[in-house]
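The complex is shown incomplete by one protein chain, all other protein chains being positioned as in the whole.
A, B and C label the chains in the order they appear, each numbered from 1.
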Amino acid sequence: MPIPTIRIAILGASGYTGTELLRLLLCHPAAEIRALTAERQAGKPMAEIFPQLAPFKLPDTVKIAAVDWSEIDFVFCALPHGTTQEVIAGLPAAVRVVDLSADFRLSDPAVYAEWYGGPHRAVALQRTAVYGLTEHARPAIRAARLVANPGCYPTASMLPLIPLLKAGQIDPGSLIIDAKSGVSGAGRDAKQANLFCEISEGMAAYGVGRHRHMPEMEQELALAAGGPVSLSFTPHLIPMNRGELITTYVRLINGATVDGLRDTLTAAYRDEPFLSVVPAGVAPQTRHVRGSNRLHIGVFADHRPGHAIVISVLDNLVKGASGQAVQNMNVMLGLPETMGLEQVALFP
Amino acid sequence: MPIPTIRIAILGASGYTGTELLRLLLCHPAAEIRALTAERQAGKPMAEIFPQLAPFKLPDTVKIAAVDWSEIDFVFCALPHGTTQEVIAGLPAAVRVVDLSADFRLSDPAVYAEWYGGPHRAVALQRTAVYGLTEHARPAIRAARLVANPGCYPTASMLPLIPLLKAGQIDPGSLIIDAKSGVSGAGRDAKQANLFCEISEGMAAYGVGRHRHMPEMEQELALAAGGPVSLSFTPHLIPMNRGELITTYVRLINGATVDGLRDTLTAAYRDEPFLSVVPAGVAPQTRHVRGSNRLHIGVFADHRPGHAIVISVLDNLVKGASGQAVQNMNVMLGLPETMGLEQVALFP
Amino acid sequence: MPIPTIRIAILGASGYTGTELLRLLLCHPAAEIRALTAERQAGKPMAEIFPQLAPFKLPDTVKIAAVDWSEIDFVFCALPHGTTQEVIAGLPAAVRVVDLSADFRLSDPAVYAEWYGGPHRAVALQRTAVYGLTEHARPAIRAARLVANPGCYPTASMLPLIPLLKAGQIDPGSLIIDAKSGVSGAGRDAKQANLFCEISEGMAAYGVGRHRHMPEMEQELALAAGGPVSLSFTPHLIPMNRGELITTYVRLINGATVDGLRDTLTAAYRDEPFLSVVPAGVAPQTRHVRGSNRLHIGVFADHRPGHAIVISVLDNLVKGASGQAVQNMNVMLGLPETMGLEQVALFP
Partner (left out) sequence: MPIPTIRIAILGASGYTGTELLRLLLCHPAAEIRALTAERQAGKPMAEIFPQLAPFKLPDTVKIAAVDWSEIDFVFCALPHGTTQEVIAGLPAAVRVVDLSADFRLSDPAVYAEWYGGPHRAVALQRTAVYGLTEHARPAIRAARLVANPGCYPTASMLPLIPLLKAGQIDPGSLIIDAKSGVSGAGRDAKQANLFCEISEGMAAYGVGRHRHMPEMEQELALAAGGPVSLSFTPHLIPMNRGELITTYVRLINGATVDGLRDTLTAAYRDEPFLSVVPAGVAPQTRHVRGSNRLHIGVFADHRPGHAIVISVLDNLVKGASGQAVQNMNVMLGLPETMGLEQVALFP
């Protein structure tokens, strides 16, 4: 089969998810980078914004308004939450889009308004968006014009939970998700709180009890559970660049066992190229997925009878963002799903 | 009041808790370091084992058998679990001891045998040992000859939980303790798993469902709760030297509220020199206690109604080990409790 | 001798050198913190700016204009270069000052103008300032009203070089100073280049061939050499918080040997409380001085005959900034020079 040429624009190419898209797409046989936007740095060569890209031929950055859409087949939108919705609403109908922001992840406008402080400004478009947790939405993604790429925490948390909820093995009323993440998820904006000296050699929780990834998880997990779920979600910032580890405490129901949970996950993901269930007794480590599009899952007995602990790890910039975005593009375009995503994890 | 001179021996001075004891005791006005032991490196000057101690006059290391006990008033024992019990059993009755190992923490010989793979070899001595969680055991510590210094995880986990259990505000049947620790707690032995390249830029859980600090917590929390507790404890290794953060998920009972929990802790610890409850909405950070003997606690509403999240942080080598050990010595000897422990946290 | 009470103001208390002054002064028996300034955050409690200071009673921050100078005996000025000179020129004559900025380090107004892009605005005051490299300027410091605290790189570089130049053992025409520093020297301002993700897991040189610490070193080393020196100075940014390591390549003259260099330094600094020459064959490490006011020096044979390599390490926030500032205060006020500066290095 001849490999087609996909002419790609990345909106918001000066952030970490933007450059990570470039890292992946530069090795993707079908991708041709045609436009890169960066509003505040328009006109700059990418080699100045990201010197590691200097060896590659890339277009200079432009403002979104300057993109020639007749040359673009596919858009990755890596813009901030809030400004994204109007930008995507203004794109020509012919381009297909994976959006990495939160703007199109929530299907209920009321929930959006509650968590984002005001009404959505592209509600009609929002209704057409497909929530792109790839392994669980392939048919809809294939048909979609606009895919809302899941957040890193929801991806890491929900991939293990969805099969278990569907199997009726865990209590949807008691999901305690303790999440730990490297710092790259916080973005590239100059903030004192993210300085090296403020982050290294220390850790802390943040957004306790009110993180915006919660409604996204409640929405999708309810679909899997066939009814509302009750969850607790606490993210922590860890002094490392990439990697996310989720420790989920679940209550077993319907006679489920720890081994039964592992079996369910193993069966559900047996043929998935990017998901692995690690053997019993092995603890998944973020360093084993660094730079790769993989997610590893481990299942453990809890010291409390009738409970289990599920641990999942991914690289927040790859499977948690840009990697899953490329995976979604591959599905949308009928390309092999692993195309451009076969990197081995970088260790050490 | 004239300051007395306490002649001190540190057994196991070549590890991280040993050198941390030295860091603290070298600034302690009553402490005189008389003997340092290191079995495998006996005869070496401390300046070779820890070059940062070169500027200080310290005795060369010797084997334990070579210590002249007539010159020693007080012993800190920082030896490995298992070998400790016989060493302490062989000490002259006149020296008082703080033991930093796990050997004397469990009061029930059967529980010890279950978790440590065999019977205790100094059961009579074990019966006399006082569990030294300083803030909750001062009278017993004052009178003790042998104090079992608590583990770092139990110290960080239990200081917030004990007042809440005593007040009947949280369910003793549902304590989920998600712990994160820097690497210094793993000790100074040459192990591949603790190499810089194996640890940096990554994280993982370990000992899931079966960490040896669990029985210690069950024992002490049951005393506070007035009955058995059920707990889940999962430690994670984080790429940093010092610092431990505990996220505990609790169920509110007897009409308790999140503010009520914070009030209980604030009242309980109002006069404590080393414990603080941070204001509502503030997340405790390990970097704010680095190098100090302090523990900070925050209380948060859980997204699940009727639940709360309690976060506590300490430096595992100070309040989690050597600092609390010095604090216990101060109590045992009737010295001001903060003597030698007034360091301000090192930040950044 | 009764300990006097020194009423202290810290101007610019919200940066890293400001808080480091507080860490040291809170343990200094003579220091009483009376005023803390922070122009942009005036009115904020220090507990908000630096939560690790929450346990201590400290005045809220004010603007400089709001300080009641009748209550202040001594000022530490930790303000940015350029704005400092006018602030200090406006202080009452009765307060004595240690200035941590570069504003008063260069004695020649022409050199200042060349490197700082314009004429000095307090030239008369500049003429009275004493360059405070403590170990080499005690009499002048004792008498000074205004001491210009040396930069971190000059302190680390010049303490080993001055005795060697004075002894005529090394060629003043060929000093190659390769410097490596942790990130805290770059300050607490929110800059993209200093984000955790931009700094960790990487290193780079900066200011190659034109760093502002060069004229300061040329000025002081020329005094030691009795004539002009020619130096190369290249700083590198290393992914760590604290610590500076200087590798200096020198040419031996007048029959000098490597051992002779070590002897000169050992003799020069034998009675210095904060300086050590490490034994032959031992490599000084920054981690052995972290958090302490110490500087360690090693001398090595170069593979090129007739040359030597001198390595020196310090903590850039302590001996390279706030520690040396407190040391200078002690000298100015006739206090024991080590008062408040006896911390043992924090390791690990």
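In this section, a contact is a pair of C-beta atoms (placed from the backbone, for glycine too) under 8 Å apart; a residue touches a chain by one contact, two chains touch by 3 or more.
All figures in this text were calculated on a predicted structure; none of them were measured in a lab.
Considering the whole complex, the residue from A:Leu79, A:Val289, A:Leu314 or A:Met329 that touches the absent chain is A:Val289. Remark: the omitted chain is touched by one listed residue; of A:Thr83, A:Thr266 or A:Gln343 this is A:Gln343.
For the options C:Val123, C:Ala143 or C:Ala204, the residue in contact with the chain missing from this view is C:Ala204. From the options C:Gln41, C:Thr83, C:Ser107 or C:Thr247, the residue with contact to the unseen chain in the full assembly is C:Thr247.
Although one chain is not displayed, its contacts with subunit A can still be listed: residues 16, 19, 22-23, 26-27, 50-56, 184, 200-201, 241-242, 276, 278, 282, 285, 287-292, 294, 342-348.
Think of the hidden chain as still there; on subunit B it touches residues 16, 183-184, 188-192, 194-201, 239-241.
For subunit C, the list of residues touching the undisplayed chain reads 174, 176, 178, 180, 182, 197-198, 200-206, 208-210, 214, 230-234, 236, 238-243, 245, 247, 249, 283-288, 290, 298, 300-304, 307, 309, 311, 313, 348.
In the analysis below, only the chains that are shown with their structure count from here on.
A separation of 39 Å divides the Cα centre of subunit A from that of subunit B.
In this assembly, the C-alpha centroid of subunit B lies 36 Å from the C-alpha centroid of subunit C. Contact of a single residue of subunit B with at least two other chains is seen at positions 200-201, 241-242, 285, 287-288, 290, 348.
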